[in-house]
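For this view, one protein chain was removed and the others were kept in their places.
Chain nomenclature is as follows: A, B and C, assigned in order of appearance, with residue numbering initiated at 1 for each chain independently.
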Amino acid sequence: MKREKAYIIPPAERATPDLASGKYLVMWQGPQHPGITGNMSLKLVVEGDSVVDCETHVGYLHRGFEKLMESRLWMQNFPLVCRIAVPEPDFNEYCYAAALEELAGVEVPARSVWLRTMTLEMIRLASFLMWIGGQAGAFGHGTIAQWSVTMRDYVLDLFEELSGGRIYHMYIIPGGVRADVPKDFFKHLLDTLTIIEKNLDDIELVMFHNVVFKMRAEGLGYIPKEWVDTYGITGPNARATGIPRDLRKDLGYLAYPQLDFEPITCTKSDAFGRAELRLAEMYQSINLIRQMVDKMPSGAIREKLPNPLYWKIPAGETYVSAECTRGEYGFYVVSDGSDKPRRVVVRGPSYTHAVSVMERLVRGVNIADVAGLMVSLHTYPPEVER
Amino acid sequence: MNELATELTRRYGARDWRDQRKDLSSVVVDALRIRDVLAWLKDSGGYRHLSFASAVDNIERNAFTLVYTLRNHDLGHSLMVHCDIDRSNPTVDSIHLLWGQAWTYQREMKEWFGIDFPGSPRVDEEFVLEGWQGPPMMRRDFDSRKYSDETYAERPGRVTSDPATHMKSKMYPEAVP
Amino acid sequence: MFVKKVKPAPLANEGLIPQERDLFCDAAPQEYAPANKVVEDFWNWARAQSLWILGFGTGCGAIELRPLMTSRFDMYRYGIQPRPTPRQSSVFVIGGYASVKTLKRIVRSYEQMMGPKFVVALGSCTINGGMYWDSYNTIKRIDQYIPVDVYIAGCMPRPEALLAGFQELKKIIRAGRAEGQNVYAKNFEWYKENQKKVIKDWNMPDYNW
Partner (left out) sequence: MEPSLLARIGYAFLSLFVITNYGLLLIGSMARISAKVQGRVGQPVYQPYLDIIKSSAKRNSIGHGVMFYLGPVFRLAGGVGTYMFIPAVFGSVMFRNFSDSGDLLLVMYFIFFGQLGMALGAGEGGHPYSALGVSRGLAQMTAFEVPFALSIIAVVIQYKTLDITAIVAAQQGGFLNWTVATNPLAVVAALIAFLGMSMHNPFSVVIAPQEIPIGPPTEYQSNLLGMLQTNRAIFNGAKLVLYMNLFFGGATNIVVMVIKTFLIYFINVFVGQAFPRLRTDQSIRFFLGVPTLIGIASVIIAAI
């Protein structure tokens, strides 16, 4: 504990600058600011052009999901959960559905498991595509954003074809998936993947071989290996420090054990390294989806459930987590045997990255880099506030 | 896992070890020893990753059940450590020195449940709410719908019906008188 | 130019500490009479052709603004472009539900915009609460707090729906019916009352320009 205390500086123990000295400027970045991800705000104390201290302020998107779920039926909650993290609704759906199935002892058919895995990988790809646009845009490279967000739109078209929904899919339901894939879906999927792969090559050429992007991103927001455990960093931010920690491999949920992939790690854990790692993960997702299309089994897609209006789930508690684009996404569900959940806790990876790690990393950074640093941590405020 | 259970029981009097899955177990300890248990699990037990910390309001037992979920990435095993605290006087030791993000969870619990963590940084500040004057809203006895109806103006014309009776009337009209 | 020449009573700014009160304006907003028909029509045509959106993603609706401003649904074609500061933007897109904490910023940003200013509200949650109808932290209808010109229903509204909504807004502007600024100025007390009923800790000036 003594050894690791050095890496934990609680806000109270920080050297807080003397604001009365007139040497510093208190500046709010956000919520009304294009350089902020989502809707949160940073209270920056700047000296000259560099940040001295930072306080994150979240809660602008607080809807009280966890309270609302306690007053709705198990199945009524289902349209609610996917609204928690807007860019990646499917992880909420999967975690919630898996927790319910585990508590209720429902076995889902094999094909639905594979379809779930495919959906999760597709949304990972879509979210990463949106992220890389944000990362380039935070450094002022609008062209990349224009390309990649359009590529994301093609993935969303696939989702629309699959589930009828563009942003909120509600495809992974307890007991399986809502519907089987439509005709020619896999063909469209593979074609889209080819287009996206080609576009990713262009992006790599324009963005990652760009001297200006290197100058901006290299050395920005370096995360040492020791922070990973002390700050609970997960996902690409953790893998960028060189730790091969991927829940898809560790937990082996869904169909991932049957798929052939290795956790991608990177040695330089600054903004540039994280960006490279996420680009590699995009290629990995494309590869995984292709594998799944080949190995996709046939059969039923849904398990018969009792009448959802009277569905009582036996008392118990469980914690189901999955590897989303930002790290460990988890649902902690408690049932007291009634037809409504007793407590649902959503564990979003941004909870750590956007608050503690951000406050720790942003000190000493140039103001112009705050937006880039924030995006390079890949934070989504909605899952902090729920 | 069993040797860990016995070790925890021997050292800290942990009880009710339960294996939920092969990679998820839960255990209950006393609230007074929660920080020692977590510190030991972190430094000696290999459970170095704090997934989340939250609370469940067991109003029937007049207790808050705190849950700290730790993960041992070497063993690939997660452990949920529970402890019950008195609902009328909720106070727990702060663990903000064990994990760098713990103070955020504690701030959240302080605001949402009214659980106090003495010494935790910025624990008394507002976390997600602003100008909130009602009771801690995640407690079971706080009625969100009532508060919302009283506070926020509603657009006329919205009907809310009980799903069971509504679906009955839609699907089996003859069954409903 | 003004409708009523008489200067209204100065606002109290009770939310502020005394030494801050004189730093902010204490005058209530005033109504502005449109210019004569021909000039106003020409101006409305220009206003409708150049809509500058305030870059403030207040809710999940912001996720669909990004496809809207990128090359698939290219909103620049219609003269719509994002603008980072409220001083220069003329359209406020309320992206879905507004929690109380955000509503405070929405009101402030809206009042800082220069008139004529238009509000487009996305999503069912701004119309009647949507699926957060019983949440303790989100308001149910945004038009109680700021005047709204166009509602776009849906959760989420697709980019096509957004484009259609913007076309509708253009129609309204050309017809000269988008007078949200004047509506806000006329019913200023009513709006303030509603806002202060929801925003419990009112620690900002009653009207920030």
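Assume contacts are C-beta pairs under 8 Å (C-beta built on N, C-alpha and C of every residue); 3 or more make two chains touch, one makes a residue touch a chain.
Owing to the predicted nature of the structure, the values given are computational and were not obtained by experimental measurement.
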Query raised in the report: Can you list the shown chains that the absent chain is in touch with?
Result: A, C
Query raised in the report: Which one, A:Ala136, A:Leu288 or A:Ile301, makes contact with the chain that was left out?
Result: A:Ala136
Requested in this report: Just name the one of A:Lys67, A:Arg178, A:Arg216 or A:Arg274 that touches the chain not displayed here.
Outcome: A:Arg216
**Report entry** Touch residues of chain A, complete complex, unshown partner
**Finding:** 25, 27, 33-35, 49, 136-143, 146-147, 150, 206, 210, 212-213, 215-216, 366-369, 371
Query raised in the report: Which chain C residues touch the hidden chain?
Result: 1, 32, 42-43, 46-47, 49-50, 55, 70-71, 74, 76-77, 79, 81-82, 84-85, 87-88, 90, 114-116, 181, 209
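Throughout what follows, only the chains that are shown with their structure count from here on.
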**Report entry** Chain pair with more C-beta contacts, A-B versus B-C
**Finding:** A-B
Query raised in the report: Which chain B residues reach two or more other chains?
Result: 128-130, 137, 142, 144-145
Requested in this report: Mind pulling the residue numbers of chain A that touch at least two other chains?
Outcome: 59, 62, 64, 67-68, 71
Query raised in the report: For chain B, which residues count as touching chain C in their complex?
Result: 128-134, 137, 142, 144-145, 147-149, 151-155, 157-158, 160
**Report entry** Residue ranges of chain B in contact with chain A within the complex
**Finding:** 20-21, 23-24, 26, 39, 42-43, 48-52, 54, 56-57, 67, 69, 73, 76, 78, 80, 96-101, 103-104, 120-122, 126-130, 137-138, 140, 142, 144-145, 163-164, 167
**Report entry** chain B contact footprint on chain A (complex, rising order)
**Finding:** 1, 5, 7-13, 58-59, 62, 64, 66-68, 70-71, 73, 76, 102, 227, 229-232, 234, 245, 250-251, 309-310, 316-319, 321, 328, 330, 332, 334, 342-343, 345, 347, 351-352, 355-357, 360, 385
